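Quick one: the structure is below, questions incoming.
Of the protein chains in this complex, one is absent; all others appear in place.
Naming follows writing order (A, B, C, D and E), and every chain is counted from residue 1.
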Amino acid sequence: MFSFQNMTQEIHSWLSSLMSETFVMLVEMTIVGILAIALFAFLGLVLVYMERKVAAVIQLRKGPNRVGPFGIFQTSADTLKLVLKEGFMPDNVDKFLYKLAPFVVMITAMLILAPIPFAKGVQIWDINIGVFYLTAISSISVIGILMAGWASNNKYSLLGAMRSGAQIVSYELSAGMAVLSIVVLTGSLNLGDIIASQEDGWWIFKGHIPAWIAFIIYIIAVTAETNRAPFDMAEAESELTGGFHTEYAGMRFALFFLAEYINIFIVCAIGAILFFGGWMPFHIGSWTAFNHVMDFIPSFMWFFGKTFFLIFLIMWFRWTFPRLRVDQLLNLEWKYLLPISIFNLLLMTLVAIKGWHF
Amino acid sequence: MFEEIKTSNDGELVINVGPQHPATHGVLHLLITLNGETITKLEPNLGYIHRSIEKMCESLSYRQFIYSTSRMDYLSSHMNNHACAMIVEKGLQVEIPERAEVIRVLISELTRLASHQLWWGAMAMDLGALSPFFYSFREREVITDIMEETCGARLTMNYIVPGGLMADIHPNFVKRVKDFIIQFNSKIDEYDQLVTGNIIFQNRMKNVGYLSPEDAISYGTTGPVARGSGVSCDIRKLYPYSAYNKVKFEEILETGGDSFARYLVRIKEMKQSISIIEQLIDNIPEGDFQAKTKAVLKLPKGEFYQRVETARGELGVYLVSEGGTTPYRIKFRSPGFSNLSALNHMVKGHKIGDLVAIMGTLDLVIPDIDR
Amino acid sequence: MGNEELIVKLQELFPAASIIQGNDWPEISFESGADFLSTIDVLKSDQTLAFDYLFCETCVDWKTHFTMVYHLDSTRFRHNIVLKYKLDRETPEIDSLSFVYRTSEQHEREIFDLFGIIFKGHPNLKRILLTEDWVGYPLRKDYDDPINMIKL
Amino acid sequence: MDVIITEPSTPFPGSVHEVPGGGIVLSTLDDVINWARSNSLWPLVFGTSCCAIEMMSAASAKYDFSRFGFEVARATPRQADVIIIAGTIVNKMAPVLKRLFDQMPDPKYVIAMGACATSGGPFFYNTYSVVKGADHVIPVDVYVAGCPPRPEALLHALITLQEKIKSGLTRDQIRAQFQEDGK
Amino acid sequence: MGSGSLITLMLAAIAFSAGGIAVAKFLTKGSTNPQKGQAYECGIPSEGTPWKQFHVGYYLFALIFLIFDVELVFMYPWAVVAKKVGMMALFEIIVFIFILFMGFLYAHKKGALKWM
Partner (left out) sequence: MISFLKTYFTEVFQAIKSLLSGMKLTGYYFTHPKNIITEEYPDNRATLKMADRFRGEVIMTHDEKNEHACTGCSACELACPNGTIKIINKFEINAEGKKKKAIDAFVYHLELCTMCNLCIVACPTDAIKMSPNFEHSVYDRRLLTKQLNHEGSKIREGVE
C-alpha cells in the first residue's frame, strides 16, 4: 500500500546519514516551508478556478475557457496580473497596520496548516491538542481583518471590519461547540486519534442524529467564519462596495483573496477530519473485504476528496443564497445556532456516555 | 512608525452611497447619515445622468423626439415611445389601425415582462444572490431576441412612430411569442422556488420599508410601489388606452406595503402580462400597421397630456404646442422621480442592508429620474 | 364627477378663476396674486372633489410670464383637473405645496433648478439636477449656453 | 440587381495574432506580463444608462464574458483594471469619473461603450449638460459604436482591447500610427 | 517536527507575502495624481474621518464573546474525559451550561445582542 509515512522517514534517515542534526533540521524546515508555499499557491489557483467553474455551471454558462485548455490558466493569469499591478497605498492610512494586516491574515492561514494530516503520515506537527490549537489560531485572522478595516481610513472598510469582527467572534462559539461534540465522542484532542477512532466508520454515520446536527451547525458556522456568502457581511459588495479590503490593491489584495480561499480549505479539511474521517477510507464495521478494497485508494485522495466535497458544498451555498442582513446574521447565531448547539452537545454527551453510537 | 491618530467622537458617520455603487443601479447619489449601522438621514442627490432631454426635445420635430424618450426609461422604452406617439396622434387626431394598437400592446407587455425580469435578477443581486440574475436573463434574452427580430434593436427599439408602427411584425413573431409563453410558464416556478419561498429573502424583505397607502398617494408613487401599498393606480385599468380595454386582466393589489408586497406585485404582474399576451397573440387583426400621416407633422396650438403605465408606474407626457413642427415645451412626469421621493421616508431607522433591499424593490432607473 | 359637472362645481367654488374645458380635463387658471394655498386646501378637502393626488407639477415659460401647471387626480372619484397659476417673470414666487402633497418637494426642487421659480416655505430649496454652481436656469426660453449647447 | 454590401474594413482582432494553445506560447518577460494583463481584465462596476443593461446582458449566461476571465467585477476602483463607460457622461458626473479613473492603480484601461460615451451620441446637439465624449475627461483605449451596442459588440471591444495590451503599445503610439497612415 | 514547524510556517508565510509585495514593487511603475491617494467613497470626496468612537454596542459583542469563549475553553478538558467519567460528567456540564445560559438569556433580554 502506498504510504507517505515511509517516504518521510526515509528522507529523514537519508538526510541524517549525510549531515549533523541541526542541518537536518534546517533542511527539513526549508523543505516544509517550500512545500507549504507550494501548497498555498496551488490551492489558491485551484480553488479560485473551481469557484468560477462551479458558479458558471450553476448559472448556466461556461465560465473561463479561453486561457489555456478549459481556461485552467485563467487563475494563473489573474495571479500574475495582481502581482504586476501597482502596489499602491493610499495616503492618510495608518501605514503600519495597513501593511501588517495582510501578513497577519496570511500567517494565520499558514499556521493552521501545521496539525492537519493531509494523508496517512503526512502531518507537519502532530500536536496532542490539535483541535484546541485549531480553534485558537483560527480566531486570529479576525484581527487581521479588523486591522485592515481600521487602518484603511475608509468608512466602508470600517463598517465591514466591525461587522466581520462581531460575526466571526459570534460564530466561533457554535463552531467550537460542534467540534466539542466530536471530542466528547472520541475523548481526545489529537487529530490523529480522532481519525483513528473512525476506522470502522465515520462519525457522521456512527454518531446518530447529534452528529448530523453538529455537522450542519459546523458547516453553517464555518461558512460565516470564513466570510463567505451568504454571510459575506465583511465584503457585502452591494452594500459596502468592497468591505474591509476596499482600499487594498494589487498584491496586498491578492493576499487577502488567497487567505480567504485557504481558510475555506482549512475549515473544510477540519470538517472532513472530524465528521468524515480525514484520510481514513470508507470503512463499514466488520466488512473486511470491502474495507480492504477501499484501502487501495490512496489516503491523500480520500482526504482531498472529502475536503473538496465540503468546499463544493460551501460554494453551492454561495451561489444559491442571498446575503443575510447583519442583525439577522447575529440573530441566527445567538437565537438559533448557539442554543441548539449547546443542547446538541448535551445530547451528544449522553449518547457518548451511554454508548448509543455505533 | 506609530503616528498619533486623531479620532473624533461625534458618533454619526456620513457616507456617500453612489454615484458609482453596485446597488444604486446607475448613478444615484445618496448621502446617508449613520448611527452605528442605522440610517438616521438620507438625502438623494440627483442629476448625475441629467441629459436635458426636455430641452433637447424642444428643438426636435414630432417624428424625431420620440427616439430620445427610449433613452429615458430604457427598460420600458417601448412604453415611453407609446406615450409620445399617442400624444402626437391625439394632437393630429389620427385614428390608428386596429392592428397597430394590438401590436403596440403586445410589445408593451413583452417589454414589461423583460423589465420585471431584469428587476427580479437585479434585486436578487442586490440582496447578494447572484444566480437568479442569470436565470432571469435566460428568459429575458428570449424576449430581446423577439424584439430584435421585429423591431430591429434589443433595448431602445424606436418601433412606434406617430400613426402606427415602423414596420409590420416579423412573420416569426407569433410563433416565437407562443414558444416564449410556454418556456416562461415552465420557468416561473423556479422564481418562487429560488427567491419567493426562500426564508432569507423573506426575512430581508418583510417588514422592511413600509409605505402606508396615504403616504403612497401623498408621495405620488405609482406602479408596483403604490400597488404594494394597496393603492389602485394602474393606468391600463383606470384610464384605458390603446387596446387595453379589449383585454381582461387584473390589477394586482397587495396590502402589505413593505418590500415583500412590492416584490409580490411584480411577480404577479408578470403572470398578468402573460395572460394579456395570450389573449392578444391569436387575435391580431389584419390590416394596415400604419395610418396615413403627412411627412412633416404639425400639431395644433394647445396642451396635451397622456398617461401610460410603464413597468415602473405612471408615465405622463405633457406637451405644449404653439402650432409649429416642434414642441414648445415638453415635460415627462417620470414614475421613478416620484417613487424616489418616498425613499427617505421608507429607509429611516433601517440598516444599510435594508436600504439596498428597499431600493431594489423600488426598481429605480436613474436616467428615468434625471431625464 | 364628469368634466361638465366638475366645471360647474369649480365655477361655484372659485368665481374669480377662469375655467375652460381643455383637451382632456377642465383647466382652471388663476392670475398671479391669488391665494394659492387656500385654493389647494379647498380642492383637497372638499368631499365631492377630494383631489388628493398630484401627479404632475411643472412650469411653462411663455416668454412674458411663467405658468405653473398642476395636474390633480382624485384617487377616490378618479376625476382630474389641470390647475394653472400665472407668475411674473421678474419675481417668480409661489407657495410651496410640499406640505400638502409630499411628492411636490422634489418636483419643486426640480422646477427651481430648471426655471428658477422660488417656492415659499419649501424646506430644502436648492438645485437638485445641476451642480450647485450652475449659472442660469436652462429650461427658460432665453437660456443660452454657447459652450455646452451645440445647436444643430 | 446584385447589391454588394460593404465589408467591415478592419480585420477581426482575435485573428490577427493567432497563437496555438490559447496564446500561451511566450518569449520574453514583457510578453508574459502582457499575456497576464490582457487575460485578466477586471472591470469596475460602472454603468450610467442603457449601455449598462447591455453590459449586464454580456455578463448573462447567453453571452457570458466570464469566458475571457472578465467576470470578476470589482465595485472599488482599487482592484479594477478596466472601466467600461457604459452610458452618458454628464457634466456633473465628469469629475466623479475622473476621480474613479485617477484612483485606479496602474495599469488601467478604458472602454467607451456606446454612442454617448464615444461622442455624446444622441445628446450631442441641443443639450446643455452632456459631455461630448468621455475622452474629454479620461483617455479612452477602445471605442465601441452602437446605441447601445449589442453584447457581442462589447465582447468584440474586449478582444480588441486584449489585442492592444498584447501588442504592448501605448495610446500615444497607436495614435501616432494612425497619423502615419494618413487617417 | 515539534514547535519548530510553527516558526517554519510563519517564516514561509512572511517570505511568501513579502516576496510577492517586493516583486510587485520591483516590476511595476505607477502614476501619481492628486486624487489617487484620497479615500475611495463611490467617487465623491469623503466627508469627515471614519476614525470615530464606535457605538458602545460593538464592544458589548466583544465582551459577551469573551465570556463565552473562556467558558468554551473550560469545556475542552471536560470533553476529553467526559466519556470516561460517565453520567457525573453530564450532570456537571448541565449545571455549568445552565448558569452560562442564564447569563446568556439575561444579556439577550437586555438587548445586548442587538446590532446597532
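By our rule, a residue touches a chain if its C-beta (ideal position, glycine included) is under 8 Å from a C-beta of that chain, and two chains touch if they have at least 3 such contacts.
Note that the structure is a prediction, hence the values are computed from the model and not measured.
Set against the missing chain, the residues A:Phe96, A:Phe290 or A:Trp316 yield one that touches it, A:Trp316. Touching the missing chain, out of D:Arg37, D:Lys62, D:Arg78 or D:Lys108, is residue D:Lys62. Across B:Asn16, B:Thr38, B:Ser52 or B:Ser68, the residue that sits in touch with the chain not pictured is B:Ser68.
For the chain missing from the display, the contacting residue among B:Lys41, B:His170 or B:Lys298 is B:His170, taking the whole complex into account. Only one of D:Leu41, D:Met55, D:Leu100 or D:Ile159 touches the absent chain when the whole complex is considered: D:Ile159.
Within the complete assembly, residues 1-6, 8, 10, 12-14, 61-64, 67, 112, 115, 118-125, 133, 135, 140-147, 149-153, 155-157, 159-161, 164, 171, 174-175, 178, 183 of subunit D touch the chain that is not shown. Residues of subunit B that touch the chain left out of view are 60, 63-65, 67-68, 131, 138, 141, 145, 148-153, 156, 158, 161, 166-167, 170, 190, 193-194, 197-200. Even with one chain removed from view, subunit A keeps its contact list with that chain: residues 54, 57-62, 65, 316-317, 319-321, 336, 340.
What we mean here is this: only the chains that are shown with their structure count from here on.
Touching subunit C and subunit E at once are the following chains: B, D. Farthest from subunit D, judged by the mean position of CA atoms in each chain, is C. Chain centres here are Cα means. That of subunit B falls 25 Å from that of subunit C.
If you average the CA atoms of subunit B and of subunit E, the two centres end up 44 Å from each other. Counting partners per residue, subunit C has 129-131, 138, 151-152 as the residues that reach two or more other chains. The multi-chain contact residues of subunit E, meaning those touching 2 or more other chains, are 27-30, 36, 38, 40-44, 46, 49-51, 58, 115. Applying the touch definition to all chain combinations yields A-B, A-D, A-E, B-C, B-D, B-E, C-D, D-E.
If you check the complex, the residues on subunit E that touch subunit B are 41-44, 46-53, 55, 57-58, 115-116.
Across the complex, subunit A is touched by residues 1-18, 20-21, 23-25, 27-30, 36-42, 46, 49-51, 54, 58, 61-62, 65, 68-69, 72, 75-76, 79-84, 86-87, 89-90, 93-94, 97, 101, 104, 108, 113-115 of subunit E. Within the complex formed with subunit E, the residues of subunit D that make contact are 33, 76-78, 96-100, 102-103, 105-106.
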